[in-house]
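Removed: one protein chain of the complex. Kept in place: all other protein chains.
Per-chain numbering from 1; labels A, B and C assigned in written order.
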């Protein structure tokens, strides 16, 4: 079982488009913040520290799939329920349910990796660090 | 067969994050611009005009699925190849292949609707307007 | 004397640029949220309500002047101290001091108007509504 951590975001006027609803790329801004917030709340050290101890420099996105169920507008307070329902050998699934109270606004499943640096400066997927997984379960 | 329209975007410094790569929500900003650009290039009138003639106020997003293959950074010139490979009764699939020359950077399949206003102020999916479909094929 | 209202913003990874500091346009996103938050906290009704009662549809920006004193980065918690130090016949000055604890990060003085609609669909500056001014002092 994964922990579930809630990240709260108030929708601002400037997050909305001429149709008066959240312009959808802003949901991905909040999801990225909720992803990082999840690890912080689980006690995972900052990436500049894990880079030294585990070689992990971050969790880049490989794949994302989102469904939009209801619109949201400014003044709305959204709760992003964040969890990691699945761990694979070199990737993990991070899930977000964006709620406004009892209303489901949007759902998103991401596949991310724990990235380390390659010698040529690029990045590569590391095996899931058991220390990090243990903190998130 | 769908037309394919190319939207060009230069990556700016501020589009990149501390890892020096495009912060992924920015891809969705560009995809939304490419979606609108596709209809403009196909000759579809602006939504404020289609609202009067067809009741269509825009093409809100229902579902999006993206894969990230390679990173991009500032100075890169990206080509977003945009098409509509599938028409369903009340939805359509809009596809984006984000290229940097021959490198595939990202792919995205969206499901969108043609939205009209409901009497209570909400929106609803309209049947695909044949006039618009004809312009895009 | 003006009320002073504090708006709190945590800097996210994606708010920072490849120099690892806040990309400056993001400060203006937060300032706009702090401007609206100030009026909400002072008890000013939402603009869709003041539109009916006072003809006020919002507070567009006429002029802004900002100084950047120190950089901020992700994880920083910023306090935006917001006030209205000056009321003129048809404009007002809204002031922001962006602090990280005792560190002054940025300061900004804006000139805004209370806007009403013109008959041709444009906007015009209204005389400062005394009801709104009274709530903010």
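Following the convention adopted for this analysis, contacts are C-beta pairs under 8 Å (C-beta built on N, C-alpha and C of every residue); 3 or more make two chains touch, one makes a residue touch a chain.
Just so you know, these numbers come straight off a predicted model, no measurement behind them.
Chemist: Which of these, C:6, C:42, C:61 or C:93, touches the one chain of the complex that we don't see?
Modeler: The single option touching the absent chain is C:61.
Chemist: For the chain that got dropped from the picture, name the residues of chain B it touches.
Modeler: 12-14, 29, 32-33, 36, 46, 75
Chemist: Give me the chain C residues in contact with the hidden chain, please.
Modeler: 19, 21, 23-26, 28-29, 32, 57-58, 60-68, 71, 123
Chemist: Take the complete complex as the reference. Which residues in chain A touch the chain that isn't displayed?
Modeler: These residues touch the chain not displayed: 13-14, 16-18, 20, 23, 25, 74.
One rule holds for everything that comes next: only the chains that are shown with their structure count from here on.
Chemist: For chain A versus chain B, which are copies of one sequence, does the interface use mostly the same residue numbers on each side, meaning over half shared, or is it different?
Modeler: same
Chemist: Could you please state the distance in Å, as a whole number, between where the Cα atoms of chain A are centred and where those of chain C are centred?
Modeler: The mean C-alpha positions of chain A and chain C differ by 29 Å.
Chemist: Averaged over CA atoms, how far is the centre of chain B from the centre of chain C? Could you give it in whole Å?
Modeler: Roughly 33 Å separates the two chain centres.
Chemist: Multi-chain contacts only, two chains or more: what residues does chain B have there?
Modeler: Where chain B meets two or more other chains at a single residue, that happens at 23, 25.
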